[in-house]
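We show some of the complex, not the whole, and keep each chain where it was.
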Amino acid sequence: MTEKTIEIRIHGRGGQGSVTAAELLAVAAFEDGWYCQAFPMFGVERRGAPVFAFTRMRKHPIKLRSQIYEPDYVIVQDATLTDVVDVAAGTNAGSLIIINSEKEPGQFNLGAECRVVTVDATKIAMDIIGRPIVNTTLLGAFAGLTGEIDLGCIKNAVKARFSGKIGEVNAEAVQKAFEMAGCGS
Amino acid sequence: MKVIHAAIVKPGTTLVNKTGGWRTFMPECNYELCNGCGICETYCPDSVIVKDGDRYAPNLDYCKGCGICANVCPKDAITMILEGK
Amino acid sequence: MTQLLAPGHRMCAGCGDALATKFALKGAGDRCIVVSPTGCIEVSTTPYPESSWNVPWIHSLFDNAGAVAAGIEWGLKKLGKKEDTTVMVIAGDGATFDIGLQAMSGAFERGHDMVYVCVDNEAYMNTGIQRSGATPYDASTTTSPAGKVSFGNPLPKKNMPAIMADHGSPYVATASIAYAKDAIRKVARAAEIEGPAYIQIHAPCCTGWKFDSSKTVEVGRLAVEAGLWPMYEMIDGRIEKAKKIRDRKPVEEYLRMQGRFKHLFTMEGGEEEIARIQAIADWNAEYYEME
Amino acid sequence: MDRENMSVVDGAYAVAHAVNVCKPDVVAAYPITPQTNIVEHISQFIADGEMDDVSINVESEHSAMSLLVGASSVGARAYSATASQGLVLMSEVLFNVSGMRLPIVVTVVNRAMSAPLSIWNDQQDSISQRDTGWIQLYAEDVQEAADMTAQAFKIAENSNVLLPVMVCMDGFILSHVYEPVVLLEDDLIDEFLPGYSPLAVLDPDNPKTFGAFADPGAYTEFRYLQEVAMKNAIPVIEDAADEFKEVFGRYQGGLIDEYMAEDAEIMIIAMGSVVGTIKEVIPELRAKGVSVGIIKIRSFRPFPAEAIRKAVASAKVIVTLDKNISIGLGEGALFTETKSVIYNSSIRTPVIGFMLGHGGRDIPKARIEQIVMEAGEVMKRGITVESRYADLKEELL
């Protein structure tokens, strides 16, 4: 049992489901044996504006209530955010930033010390879900890239959240992103 | 930012907040089709379409890419294109 | 010319409230002082130390805009500074129909010279789409959600223009963000008239009503064309000049565009509900002599 | 005091008259017993052409105070009067006014809170609003209530303060008593109270935004500055009393006032009209050899922590009197806060808290005597007592 706390920040835009992503990550983590917390950035931001959400996970119960300043992982749902938000804020050499983009990581100039990977989640989502909704898809990539959470748990969380067909295709997109991320980057 | 006795603020200062960063789609005007009617300007909720000579053009620093201008243009002169492509 | 509402505000892309605000300011001109209660407009335009407003503007609370405006008017008068200044409230429907009704009622009763613009997006949007007294029948909101045993909001929309006219308001009007000139003209007229004027501007909210941000004006227009948003002026309590609708569209067309009515098309019994809404439109058409 | 210039008037009249003299630009109030007489007098002044037509009848206290927010924001000197349910109905706006730093003055004609409904005096109403960021002054008699009104405007409008002020006077006991007072002198007021010059106003020629919201990055600092303004108010309140004395020749104390306190072993701390009764009891007890004195609290907000610590120096026992209670703590605020502000000092004098005079229960001299006697016992026997009602009727329970 590790004492380490894993902290994740998810960037998105109001309306893109960042909080849902953080929540699903927490749900999946819990199934996977972690204790967890997920919470939104507390703000008044409107649809379209840059927002973020957090997930914190740890093998023993979490009592800590502060925000996350030094994320171990950063997930960026929309590459255009990198122009307007410092997605690398608080990261250190050991962190990992996952960006939804068709571009190469090198094309982003984040000023980060840490590893940056890109995943074309939009393409996966368009292909499989049929809409450019990437919040679930990226969780698959997260699982694949970090190995912190079992893929099955993420798929379960997604299916529990979205019933029927929608849950199915989302889970499929998760699987796909997991596979692409697992080999790729 | 300094905090003064009460939350009193100078006018028009949200100009520092470049909401262009919110955009996913960007309006692009085909001036061939445009008749200069100004309807797009009227209905832009962010008041970012400005008359520039006899052309109406969005200020992309602030345009959020809502697509209303494209929707209301009687000439279908405006197309919303994916940002950064 | 500087925009009286500067860009950089944080309202959603495609926000109908933003349009209503823009038109209200166009109508009132730059010699106005604006009072806004808490709501989308207020929260999106004035995060310290920024402000989108290029006219003097004040926010105090959610429930007191009418009284604050009355105080401004009365204060200006007592200081000898009222003259050409228009005191204008720009308030949401929740602030107007519900929690701020009494403060407005008092101000209207006393006859303060003000323009009260209610930006009617038919729910509490700032707090995340809860039902207000302005929410139309069957709209799904988070506090009147559609669900296995619910068709959404069970109550009809409160008839606020009539209530304000009964207060003795010399000028009451309804307008829509889809008809810019008309809305601007009405606000300008209200500003000219001495006494408390009330204007309710229909302002589709893409986020709360669940339609694409590009369709705000289209949705607004359809409300009018379907007869669900009668547009009229009331002079000293009498309805004048209701807008004529030539080929009234079926309400279904309007409802179908919006996620908040989606359940009417998926749930059993939805058709009858739509028929009920059609009846509201038909009643409007007759009552306001639209046809 | 100079009998020549005195008139026998009721408390409400004296205050209404003082308000008139202070030339407010806007008055908005909603009737509630026992405040009504103040607004009625003001209305009559106006109807008779003796006062500018500045007053407006509103539909609730929430709106009365909200209306003043608007008026004050355009630069008007703004006044209201209220009590009890009305004050608490305003509560949301009270927080707002102090946060917006609008120097509004309100007379609170203290009355108990419902339920059960009571129209009678205690100070639960204003005390329950002690967190709202308003300066709170308490008057001992009608003269002080009137004079404090002028001081209140001066304090509120001071640019280092810019906080609203409540002038609290006990309902009925002061508002409805006729007694000789010097009505605030119109010819002297300008010397004492200059016109109000706000730092910023709503003005189309110089548009400003009032009432922006503060995110977690700045909210604390706004609140902190309110607290700083309260600290600033401490000398301003003292100065206002001194200047008032210079101009008008009357002085009722600064933050506090002391009476036979210098050497007192039994030190009473109290505020409002009960102070008068105590001041009649003290010399009688002194004559019997009881070493008793009183610290009268004039300013409850800002709370005169430093002044109290100094003034209780000689005391062997401190007695606080409270016309309020925080149900569930079982203490009155003066009791709680007095203990609080001396706790970390070197003072270890026992403090006894008595609650009394709630919901209009009368406070005869005998009650004060009894309290002082009990305090004497505590002092002698060194026992500890907790807060309790001094005038509970056991037979009703």
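All chains are identified by letter, namely A, B, C and D, in their written order; residue positions are counted from 1 within each chain.
Here is the rule we go by: a residue touches a chain if its C-beta (ideal position, glycine included) is under 8 Å from a C-beta of that chain, and two chains touch if they have at least 3 such contacts.
Predicted model, so just to flag it, every value in this text is computed and none were measured.
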Overall composition (this structure file), stated as a label formula: A x2, B x2, C x2, D x2
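Simple rule for what comes next: only the chains that are shown with their structure count from here on.
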Chain B and chain D: spacing of chain centres that average the CA atoms, whole Å: 54
Cα-centroid distance, chain B relative to chain C, in whole angstrom: 23
Cα-centroid distance, chain A relative to chain C, in whole angstrom: 39
Contacts with two or more other chains, residues of chain C listed in rising order: 10-13, 15, 43, 46-51, 53-55, 206, 213
Chain A residues counted as touching two or more neighbouring chains: 44, 48-49
Interface residues, chain C side, partner chain D - complex: 30-33, 35, 42-43, 46-51, 53-61, 63-64, 66-76, 78-79, 81, 85, 102-103, 105-106, 109-110
Residue ranges of chain A touching chain B (in the complex, touch as defined): 13, 48-50, 78-81, 83-85
Residues of chain A defined as touching chain C within the complex: 14-15, 44-49
